[in-house]
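Removed: one protein chain of the complex. Kept in place: all other protein chains.
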Amino acid sequence: MIGNPRLQRLARVDTHQLDQRGRYWRRLSGWSGWGRVGMCLGFFAIAMIYVPIALLALMSISQSPLSGIPYPLTLQHYGTLLSDGRWLLPLQKSVIMGVVVAFTCMLVATLVGRAITRMKRPGGVLIVSLIPLFVPGLTMGAALFIFLRTMLDLKLGLWSIFVAHMVWALPFALLLVLVVASRFDLRLLEAASDLGANNWQRFWQIEFPILRPGIMGAGIFGFLLSFNELLRSIFVRGQETTMPIYNWAMAASQQSQVPIIFALATIILLVTLPVMSIFFWLLFRKAG
Amino acid sequence: MQGKDDDDQLRLARRDLLRGAAGLGATALLATVPGAAAMAAEERVKAYGTTTAQLKNWDLMTKSIGVTVDYTPTNSDIGVFMRDVMANDIGDNVDVFFFDGGTQNVLGPQGAYAEIDEKNPELTLWDRTPDAWKRSDLVRFDGKQYGIPVIGNGDCFGYFPEKIGANPNGQDDVSWSVFFEDDRTKGRVAIDRSWLQSLSETANYLNETGKQKIEDVADMPGPVAAKVVDYLVERKKAGQFRTIFTAFEEQVQLLGNKEIDLINCWEPATKEANLKLGPNATIYAFTVEGYYKWLIEATIPVQAAKRANIDTVYKFLNYMLGGEYRAYQAKERGYAGPNMDLGVKYAQDHNWPKEDVELLQYTQTKVDRKYKKPFFCKTTPVHASEMEEEWQRFLNA
Partner (left out) sequence: MAISTAAAPRRYRSLQLGRLGRLPIVIPGFLVVWSLMVVLPLLVVVAFSFFQVKYYKVVYQPSLDAWISLFTSGRWLVAVRTLRIALTMTAIELFLAFPFGLWLAKGCRSVPLKAFIITLLTIPFFLDPSSRTIVWRAILGSGGLINSGLMHLGVINAPIEWLLYSEFAVHFGMIGSYFPTMVFPIFMIMSLIDDEYLQASADLGASPGQTLVHVIMPLAIPGVMAGIIFTLVPLMAAFVEPQMLGGGFVNLLGDSVDSALRELKYPTAAALSTVVVAILAFCLLVLILMTRKRFDFANMFTATHR
């Protein structure tokens, strides 16, 4: 890391330049409270996420959940939810699909991401791989449907949902790997090569540990995007029902589903909160 | 989708190959999910359709007639439904469709629906079903019987009686003018985002009050729809509407929180709101000008008509003409349907509380009263494309 050009550039920041900046800027830039400001901005945004979620959890134990008034309290919605059971299979499918998409994303994003960073002109490949991001979800779904079903005449089902989810999630996964890979110094591999490491050793012992945050991020995003995906799935579902499709369909049932959905959301919240906390804690501890 | 039969063999081979290549991992993993298998010898029907036709608990039916149903739910999105039936060949695996009556106008002539076999021995209640239901245009097309009516209602709007000076017992015939152009309700009206409903209700109001002359309020060619939308845009700019809503939950919330005074919602929304606000706090209107009259029909895909379990399918459909289904649908949603007398009888036989029985009887009188007014909805208007295009002007105004 010695002799980094950025540090050399930094050394060129001379006092003359600083004087031109004016006093106000100097005082502002020297102020050490920026960390706290950053923290506060983030906590504000997190509050914006959790105010409705907290209220939702509260409403899930109240008589009329849409009113905004929690009393009288009741657990009956949880009873209804547990005796219903129709949502179990969709939930199961969504979880499995999410896991499969996550692992495929990790694998493909790592392979392709590494390859892209070693290209001379990666611009073209990059743009092609990011195209699905810029097409409205329903249109992408319609495109896949017309192509797979109308033109190729395939029977749609879980496999086509998987394809649609990959089209949606892979660009995100790829970007995450690229962000990390772009900070990777190829000379490390050169050094390893000089020390007699073979291809696999170079990847597994040097490259992978550095890329790991990106690869993990790719997996997490892959799972989350798949778990939530609705717009494309509607088109290519065949006769499968995932969790988002289930919620979407139930919206037309002309019976209030909110009590049940709120209860389900609260259960998911209570399960994922500790599980994900431990997962990230282990991840960071290992990395740190 | 032409030439379906000539190269079936080829198609199959290619399909298998591609499917194998693309979906190997996913399919293999998911094949182990329980529930997909387990096809026992019991009588089983696979249904696909809008969730409005669902009972909260199908076990009731299994107990009564021994038929189990696998219900794949879908939204009331007509595009998705038509695509699934036409392009997705969903009839290959499904025995019954449930959707808004009117789809047979398109899917019947295309050969997606089988005609109903009115003589099937399992369809015992068909003959006693009144013609008003079974011969409705919403289940027939071109003189052919494609659908069996399941539930129906006349849609209009819900209101708070004190806000428009109406009789709190809810028996007044209220004019749609309070919805569109009353100063008392200005900025306090919520209108449905679905043009199928809102646009034709507006057209019906304009037609009935003589403000515009419209031949078919449920199916308007572009220029006619344009004039109706002009009127709506003018009302929108005048600040008549508080919000344009989409989902059922929104309807319940808007009423329950008194965010608005009038809303052209579905009837169950007023029911849900009254659970919170007290009985008759909100009223689902009787109107002067008419209702958006709809029904849900059950149809049989052509593929299913040839399958072995077709008699079970008719047994299932017959159940929906019977008392138990009728009674529970009316109780849970306030919707009527054919043979309400059987529903009332069922409730009495099963010692339902007196209020519940009266509610069923009232549901019948209510729907009879509504059905005397104009107009029937069209789920698949010939001019759908132009109407949708015009509606965009209202949304973007």
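Each chain carries a letter (A and B) given by its place in the written order, and its residues are counted from 1.
Keep this in mind: a contact is a pair of C-beta atoms (placed from the backbone, for glycine too) under 8 Å apart; a residue touches a chain by one contact, two chains touch by 3 or more.
Quick caveat: nothing in here was measured; it's all calculated off a predicted structure.
Q: Name every displayed chain that the left-out chain is in contact with.
A: A, B
Q: Check each of B:K163, B:R193, B:K345 or B:R369 against the chain that is not shown and name the one that touches it.
A: Touches the omitted chain: B:R193.
Q: Among B:T68, B:T243, B:Q303 or B:Q361, choose the residue that contacts the chain missing from this document, as touch is defined above.
A: B:T243
Q: For chain B, which residues lie in contact with the unshown chain of the complex?
A: Output for chain B: 77-80, 82-83, 86, 106, 187, 191, 193, 195, 242-247, 249-250, 253, 257-259, 380, 382, 384-385, 388-393, 395-396.
Keep in mind that, in the parts below, only the chains that are shown with their structure count from here on.
Q: Please name which positions on chain B make contact with chain A in the complex.
A: Residues of chain B touching chain A: 1, 11, 14-15, 18-19, 22-23, 25-27, 29-30, 33, 35, 48, 50-52, 54, 56, 72-77, 80, 83, 87-88, 90, 93-94, 247-249, 252-253, 256-257, 266, 268, 272, 275-276, 332-333.
Q: Which residues of chain A touch chain B in the complex?
A: Residues of chain A touching chain B: 63-64, 66-68, 89, 92-93, 96-97, 100, 104, 145, 149-150, 152-163, 234-235, 238-239, 241, 246, 248-258.
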